[in-house]
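The complex appears here minus one protein chain, its other protein chains still in place.
Chain lettering (A and B) follows the sequence in which the chains are written, and residue indices restart at 1 in each chain.
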Amino acid sequence: MAEWQDPHKLTEGEFLDQVHSFEFWFGTVEGYLHDRPYGFDAETEEIEMDDRRKDGLITTLCNYCIGETAALEASSGMIAFAPDRASKIFLSTQVADEGRHLEVLLHRLSMLGVRDPEREIEARANKSLLRFKERLLEFVDSRDWEAAVFAQNVILESLEFTVFRTHAQNADPITKQILQGIVIDERRHMGFGENDLGRRLILAPHTHDRLDRIKRELDSLVLTTFKQTLGELGLEGDEAPDLASDYLGAVARLGF
Amino acid sequence: MNDTLINQPAGEDRPRQMYVLEETGFKEVPKKFRRFYRKWGGPSDTLAPNEVLCPVCKIVIRSLQELRVGDKVYCMPCMSRLIVQEEGGRLVARVNY
Partner (left out) sequence: MTNFLSGYSIQKWLESCPQGYLEDTVYGHEAGEKEPEGLFDNELLREGQIRSTCNLVLGERAALAASSGLVNCAPDYKSKTFLATQTLDEARHVEIFTQRLFDLGVSPADLEDTLNEFGNPHLVKFAEVLLEKVDKGDFVAGVVGQNIVLEGMAFSVFEMLHAGAQEDNPKFAHTLSGTIADERRHVGFGENRIGALIKQYPEKKAECERMQAEMSGHMLATFASAFKEGEASNEEARRLQKEQGKESHAMYHGVDLAQADTAEMEAVLADTVLKEFKTRLGRIGLEYQSPIAA
């Protein structure tokens, strides 16, 4: 078998079959998860953190767990009404990705001394994020593919993509590696959502207005959530990155 | 990123420059596709004529040949299909849904 293959020579159908497959996912995660149990190099040493920083990190990670659980429950639920087999298979890789994210974040919480993560997550949950999760799962329960892909793979994933990348720049070495691994997965999820919706909006432009209403409803919930998250990380004022940039870029490409 | 040139440019209707791609340390796609992508170094990162930035996931897409307007490329890390266009005198990729 050839050592390499030019991806740009594939036909569009071959490309989509390739990137939505388990085989592709398998070859991809092998590259960055090998020898990194629970998402980081086991040799990495924990740094000293004062109580305030540690507490802020725990609150942040608890809320990341809520986001990842929402994505896990939504992506698994979406398999049942995905429009084609390739999307079902892609979503199953996303389900495993989201499950892994949840697991590595829970593991990190236990490293930080959290004994009962389920209780801790409940106690530290951000209300806007819980409301977002509720809405997302309503879209899934009503088998509304466009709304679910938009809410999950465009809105939630692109905001997580930005927040995790930003957080990774300022995080302790262990959390940093965990977040960097998650960001790589988010690229696939985000790209799937944007490309799927982009194709649909061309074929059914009337969907645009409905999704625009959903966007306006959910924007504030997610932006509030992540603004608060950055506060917990001590990244406020001038230091705070432009959270909305990636998200706004994605929705602008989709015509919103 | 400087890949090895296979032939040199010669005038306006010159044939495209061809490149030999080496591994870039990028590991976020299956092995056989890895040399076609690399991480972006931020706004100060100068792209080679065979490279274009994916607007969706900010990964540099690489080709075996010099890219020109209208070329179709794929971003495997985020699964986007892209068309090369010119904007402000430089090549950019636009998502083709």
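List of remarks:
Here is the rule we go by: a contact is a pair of C-beta atoms (placed from the backbone, for glycine too) under 8 Å apart; a residue touches a chain by one contact, two chains touch by 3 or more.
These numbers were taken from a predicted model, which means no experiment stands behind them.
Contacts of the undisplayed chain with the visible chains, over the whole complex, involve A. Touch with the chain omitted from the figure is made, among A:S92, A:Q180, A:T207 or A:Q228, by A:S92. Checked against the full complex, the one of A:E23, A:D41, A:E138 or A:E217 touching the unshown chain is A:E23. Interface note for the absent chain: among A:L10, A:L57 or A:L102, the touching residue is A:L102.
The missing chain lies against subunit A, touching residues 1, 21-23, 25-26, 29-30, 33-34, 37-38, 69, 72-73, 76-77, 79-80, 85, 88-89, 91-93, 95-96, 98-100, 102-103, 106-107, 117-118, 137.
Here, only the chains that are shown with their structure count from here on.
Across the complex, subunit A meets subunit B through its residues 2-8, 10, 12, 15-16, 18-20, 23-24, 26-28, 30-32, 184, 187-188, 190-192, 194-195, 197-199, 201-202, 249-250, 253. The residues of subunit B lying in touch with subunit A in their complex are 21, 27-36, 55-57, 59, 63-64, 71-81, 95, 97.
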